[in-house]
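Removed from the display is one protein chain of the complex; every other protein chain stays in position.
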Amino acid sequence: MTDRRKFLQTAAGMAAVPAVGAAGLALPATAAGAQVAAPATSISVVAPSRLPPGVSRPDFNRALSAWRSAIGADGVFTSDADVALYRDAYSPYWGEPEERVASAAVAPATLEQVQAVVRVANQYKVPLYAISTGRNLAYGGSAPVYSGSVVLDLKRMNRVLEVNERNAYALVEPGVSYFDLYEHITKHNLDVWIDPPDPGWGSVIGNALDGGGGWTASPFRDHFGAHCGMEVVLASGEVVRTGMGALPDSKSWQHNRWGYGPWVDGLFRQGNMGVVTKMGFHLMPRPEVMQSAVVRVPRNEDAIALLDTLNLLENQHVVNGSTSLGGVGGAAGGNAGAWSLTLPIYGPEKVVRAQMEYCRDKFAKIAGSTFTEGELFRTPLSADALTRARKTSFGIPDLSTFGLLGRTHADPVPAGGHMDFSPILPRTGEALLEFAKFYRDNLPSVSDGGKLRFLGPVYMTNWDRTLVALIMFPVGKDKAFNARMRHAFEQWVQLCADRGWGEYRTPAVFQDAVAKVYSYNNHSLTRMRETIKDALDPNGILSPGRYGVWPRHLRKS
Amino acid sequence: MLPPNVSAANFNRALAAWRTAVGSDWVFTADADVALYRDAYSPYWDEPEERVASAAVAPSTLEQVQAVVRVANQYKVPLYAISTGRNLAYGGSAPVYSGSVVLDLKRMNRVLEVSERNAYALVEPGVSYFDLYEHITKHNLDVWIDPPDPGWGSVIGNALDGGGGWTASPFRDHFGAHCGMEVVLASGEVVRTGMGALPDSKSWQHNRWGCGPWVDGLFRQGNMGVVTKMGFHLMPRPETMQSATVMVTRAEDVVPLIDTVNLLENQHVVNGSTQLFGGGAQWQVQVPIYGPEKVVRAQIEYCRDKFAKIAGSRFTEGELIRTPLDAATLNRVRKVNFGVPDLSTFAMLGRNAQNPAPPGGNIGFSPIIPRTGEAVLEYSKFYRDNLAAISEGGALRFQGPVFMTNWDRTLVAMIMFPIGRDKVMNAKMRTAFEKWVALAAARGWAEYRAPAAFQDQVAKTYSYNNHSLTRMRETIKDALDPNGILSPGRYGVWPKHLRKV
Partner (left out) sequence: MRAATPVMAALGLMAMAMAATGAEPIAGEAVYQRWCVHCHSTGRGNPGTESLQVKYKGSVPAVLLERTDLTAEVIRVFVRQGVLSMPPFRKTEITDAELGALSTWMASGGGKR
């Protein structure tokens, strides 16, 4: 009953959810595990109402009982109410037959338990879908890509194994959220920052593996790029350590990411070749100050010079913060006051002031531009400064971005969920203008004459050298509405692919469609990945279909 | 010489097919021509164990590479791919698996694109740092390359071998600075990675990850495919460079010295290739900084403040050098620090006043140690304690240890071994090398790169969980290259039919 209530709360919409997250934040790091561990006597084994595809009921029962003995009955969820908690709250197929749902969930707490779970899955050929904290909302949440998979929920593996202040790195397990890691660092008074993404409840490992990013300084914002060393359980149940971790008792697992020989870590990015159970991350020593400036340019076509200047400053590492591009240029088709660009810089005060001055000189070359310096924030932030600052830009995780999805004055009855369409454009003003026009030209037909209210495009310059044009699609519980959104999403994918633009990340239900546009040489990259997948996971039990990589027995020819 | 396990008849068929594919001028079988692929610094020079080629084939286009690989697959002839073959001290142009046919990519030497606005290059494997520098100079582009010591080396090959250069972070990590690849797999199929998998992609060199599992890493120090194109992020020319030298005079001060360097580098205040010198009681570190003049001056000032906390340290600013450098200035600086490739480092190996009759070659032993002063002190003591025994009481003249801080967050304690034509001396050097590998591994230190002759031994030290990483790589190797024709044995990854149980 409690579980059911929790589920309804999650499903009801975003407004209720941050409260749950906030309560979680106040708990010690072990609390998540403690919540799951109800007294064994109260556990009644419920037969799951759904079977994983291709698995007989007797085999599934055998697998479930093997899992129960491996990790304890309280770590195996089979009742409808418990399994429903793994639904994707933002599923664009919510309540429809095509919604991807779990058949059960298993939540190991240790490496050895993960190995045992995977071995059992292999024995009975039960597909698993691994999640870290399952908060990859807008891109699939905690639901499997292959419907009927058993969710392998790693939330209980929530130890912060090491945070090294002198060498500025962390080694964590997948259940560790940004909130957890921040709390650990604060508690131990360590002078390093984490790089939080929007969802503070997200997993540090999961976000990196999903291709996510954060809001402090480069290069830490590219979360996969900032990792150093992994421990992975392969489909065979074998444990591999990558990079320098392959050396027994290595002293430099988090010092050098490459190690020796072919580097396999990349395979686990947006991948399904193994279950990541530990991962190291480089952290930033706390910068002494942060100051931001805003550049405004008057003409639509000034986007070109604006981005060229920005690229120069970022590629020289003069600007190291997460820049953001705004303004009405794209949406309104080139009005005056067209574009604005926010440039945060982190560092020692005298250095930041010199960098600001240099930026001012460079942008002054754009006729009619204005350059406005913002407040210089000294760190650690005072309580007063904290009220004015965006927390994530200062290494403090929160959930404020989810305010977008809750009830607002502008939108008192929101759909509640959303999904993101995120094509990568070349990082030039020309591409920006081309996309803006492309968006305007296609909007009437793709949006049913404006009836589908997309949010966007948001031009994300938050990673160096990469430009993402984000369009957000509201998703709710109205099936007809969701169907139109899905159709629109697919149209955008194809229209963009025709222009040479492809997505960096995509919701579970569109992962096949997006993978198909990466079709160079008759899909040779996909075939290469499939070859690796079949070799490492011959029974195809690990997260089948994730990012379009299907094991042999599930591929359509 | 025949490739192992290939009949003379089949080898002749393969050679004939290659001649048809690439032209008979570019299939080398004469002893004199094949000898040019020997590793000039081989520690087994002229001994039966020297790894030598049976032939060489040099395609000039992607399609020719595909054809060569398909023929090799048909006749199960092992290939060994080289870009410019100048990975000297780590194996040169000779194959890891003796008798392989060298797949020489030097003729694929087109600079396909250099974008000044987005600061990247797309090149073929035969393009050397000299070539790319020349292209940039000729077209007056305001970007720098990041040259390693060997300017004749391949931009792609150096990255794939795990090499690094001498300008600013993050460009010095050559594999880390790449963005997008084109690869011919053992099947002959062409794959483009990252955004390149999208037909007519507009952002192949803008975003390295693309969508879905990232396979590029497999080709680093690898043998899963033949890389035929690769993109690299370049640095817009920085306006100035200034270096400072910090000196400390107590052995234990190397601890705060490195802590301070780490802090400054991890904050990206210091972005140049730092260098640590010294030993005993005296240590000094050079901190070069690139950027706009006023920024660099502020950064130097900040560094001065930070290092001043080490009692007794001395901080000396060097000359601030503005770019582009005039000819006179270029002549008194170290060129590679200014994006200009050269070969000056090789002077170490030639005749010089201290060593008028040098052996000529060398091999590098390059263990990664933690980036702390404690590790430097521990390693120094370890080296001193073991030196007498391993060097036969000093008879073997190693050079080192050189503590290389040139990559952020990584510390390599390099020892160089002279290698020449004296078989007895070479044998002693090999034994010493193997001893250092084993001794270092026992301390939790292992190499980031190794000469071909020692790649197996070093791979074996990375043995966590009964060599599970090696086995994972073998599984991938067998799947992608079932006949095991591509660079067998490179970095300890052998195909199924050549693995020893």
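Letters A and B mark the chains in the order given here, with residues in each chain numbered from 1 onward.
The rule is simple: a residue touches a chain if its C-beta (ideal position, glycine included) is under 8 Å from a C-beta of that chain, and two chains touch if they have at least 3 such contacts.
Given the structure is predicted, the values throughout are model-derived calculations rather than measurements.
Colleague: List the neighbours, among the chains on screen, of the chain that has been left out.
Modeller: B
Colleague: Based on the whole complex, identify which of B:311, B:327 or B:424 touches the chain you can't see.
Modeller: For the chain that is not drawn, the touching residue is B:327.
Colleague: Give the residue, chosen from B:13, B:70 or B:107, that touches the chain omitted from the document.
Modeller: Among B:13, B:70 or B:107, only B:107 touches the chain that is not shown.
Colleague: Pick out which of B:35, B:112 or B:427 touches the chain that's been left out of the picture.
Modeller: B:35
Colleague: Among B:353, B:395 or B:424, exactly one should touch the missing chain; which is it?
Modeller: Once the missing chain is taken into account, the touching residue is B:353.
Colleague: Since one chain isn't shown, list which residues of chain B touch it in the complete complex.
Modeller: 26, 28, 32-33, 35-38, 40-41, 56, 58, 84-86, 88, 92-93, 104, 106-107, 126, 130-131, 133-134, 137-138, 151-152, 327, 330-332, 335, 340, 342-353, 356, 358-362
Methods note: only the chains that are shown with their structure count from here on.
Colleague: Could you put a whole-Å number on the gap between the CA centroids of chain A and chain B?
Modeller: Measuring from centre to centre gives 33 Å for this pair.
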